[in-house]
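Below: one structure, written as structure tokens.
A single protein chain has been omitted from the complex, and every remaining protein chain is retained in its original position.
So, chain A:
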Amino acid sequence: MEHVNQTKVMRRMNFRLFKNSLSKYIFLLATLFGLVVLAILIYRVVSQGIAWIDLDFITGKLSTQPERAGIMGAILGTFWLMLVVAPVTMFFGVGTAIYLEIYAKKGRLQGIIQTNIANLAGVPSIVYGILGLTVFVRVMDFGNVILAGGLTMSLLILPIVIVASQEAIRAVPQHLSEASYGMGATKWQTIKNVILPVSLPGIMTGAILSLSRAIGETAPLVVIGIPALLMPFPGGILDKFTVLPMQIYYWTLDSSLVAEYANLAAATIIVLLVALLILNSSAIVIRNKFQRKY
């Protein structure tokens, strides 16, 4: 101990202790920053919009007159859109993940596909809108209907679902599938009886979280061309439609013309937030309930 210069150490000690406590507050600040901004946002939206939410607003038709405007058309539009997006995304997303994880030989081709999927997840959503406009609205000539919007949204979230499903499938313990093969089961039997049931919670979590992204997206639908005023409710996947985030967008855009549109937009944001909250919490419930240890 006598080789240690006590005074030197003591001189630096205070500074070390100061840095130690400082770091704690810096990280606390980082945490609070996001929370405070979120709290301000929610406070503003709720204080502007809550008074406008009533049964007439939820069940009413769209209108240019704020006092009689309702968002049932947008709610049904969102609902129908999900009815297209969910099955399409699940089928192609999980299918791709199973192929890549279980059938595809690990090699250069698989690597290229993998890299592309990872990159596609980072492509801006407006690019998918242009793709959807060209392929579904124009070439396949669906028009700007729910089917075209839903397929576009599916493309947008597919990369995320594929990656999440791959992770879930990869997390299935090797000994389970090997036991299945050992019993003489075929690949398909193993997938059906072992891999899918075990990885389902992970797949569902990824799928639901990406569905909530699709519910909140506006940019691709702006490109596809959603009418700003559309009063009839959609009744099928070949009908014209509008969705909640589009309504928020249009009302915000025109709030300098009619001040009450800002309140309508805020009220719609609350409805959208509640819908997203329900979806996301169901994802958590599914994950917690179905998760098992092996």
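General observations
Here is the rule we use: contacts are C-beta pairs under 8 Å (C-beta built on N, C-alpha and C of every residue); 3 or more make two chains touch, one makes a residue touch a chain; residues count from 1.
Here is the rule we use: contacts and distances are computed from a predicted model.
For the chain that is left out, the UniProt protein name among "Phosphate-binding protein", "NADH-quinone oxidoreductase subunit A", "Sigma-70 family RNA polymerase sigma factor" or "Potassium-transporting ATPase KdpC subunit" is "Phosphate-binding protein". For the chain missing from the display, the contacting residue among A:T59, A:T186 or A:S281 is A:T59, taking the whole complex into account. Annotation for chain A: contacts to the undisplayed chain at residues 59, 63-65, 72, 76, 79-80, 83, 225-235, 240, 252-259, 282, 286, 289-290.
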